[in-house]
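Only one protein chain is missing from this complex, and each of the others stays in its spot.
Up next, subunit A:
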Amino acid sequence: MSLLRSLADRERVFDFLAPQASPVDVRHGPILYMEDVTVSFDGFKAINNLNLTIDDGELRCIIGPNGAGKTTMMDIITGKTRPTTGSVWFGSRHNLLDMNEPQIASLGIGRKFQKPTVFEALSVFDNLELAMAADKRIFATLTARMTGEIKDRIEEVLETIGLTELRYRPAGILSHGQKQWLEIGMLLMQKPRLLLVDEPVAGMTEQEMERTGELLISLAGKQSVVVVEHDMGFIRSIARKVTVLHQGSVLAEGSMDQVASDPKVVEVYLGVEDEEAA
């Protein structure tokens, strides 16, 4: 009887019906596990038996020569590419392989693409406002009011990305570096748990690189950050832990100094340089 009553209870939400809404479980430490992941495109293994664990609040740098599988790895995490085998978990409760891209995004995984795309005609402030996690249906959007709470949140992110002074200027006038920061800010407005950042300093000046490094370091702790980058100097300046990818699997992992002195890594990178020289 009580079972029937509980089944008839309209307010009751069964666990299996609401897995997305449940919080990310990071009690065991890691926020992202990738285990034995393999992706093959027509026999070519872009990712080969990859094992990767990212701790909650960690700042991780991923490096590797072209074709090492860095972008494919990002695609798997965000749901754009399905692995052939293996498992990917977000916290210890969410199996990312069961979800589609929007679900994964709403779970709190944000991705910054290489090329910044901001809304140039809108102000920096408006860009952040639109990116905010909110009810995005038509009438809610039409009648949306700017509350003090939202304003504070936007101001906070503006402060973080260092664009407070430029908040009412159109995003189109920003420099390349500033656009990258704005894009990171737009990701932050969605309150992500894990940020995937693809080549953040490509095309930046020394000074902008330095600022970007500071920004990424300040983000770590509040959220986990995974940075894919080519620029070794930049990696050295921000990295606590570095993962080297090569031919779709992890070649080495550790601090920058450990990794840089690893003979396997030296060989891979020297090999690349030899090819370039040839």
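In the analysis below, a contact is a pair of C-beta atoms (placed from the backbone, for glycine too) under 8 Å apart; a residue touches a chain by one contact, two chains touch by 3 or more; residues count from 1.
The criterion applied here is as follows: contacts and distances are computed from a predicted model.
Trainee: Since a chain is absent, check the UniProt entry for it and pick the matching name: "Urea ABC transporter permease subunit UrtC", "LLM class flavin-dependent oxidoreductase", "Cytochrome bc1 complex Rieske iron-sulfur subunit" or "ABC-type glutathione transport system ATPase component".
Mentor: "Urea ABC transporter permease subunit UrtC"
Trainee: Which residue among A:131, A:158 or A:242 touches the omitted chain?
Mentor: Hidden-chain contact among the options goes to A:131.
Trainee: Residue-wise, where is subunit A in contact with the chain that is not depicted?
Mentor: 102, 105-106, 117-123, 125-126, 129-131, 136-138, 141-148, 151, 168-170, 186
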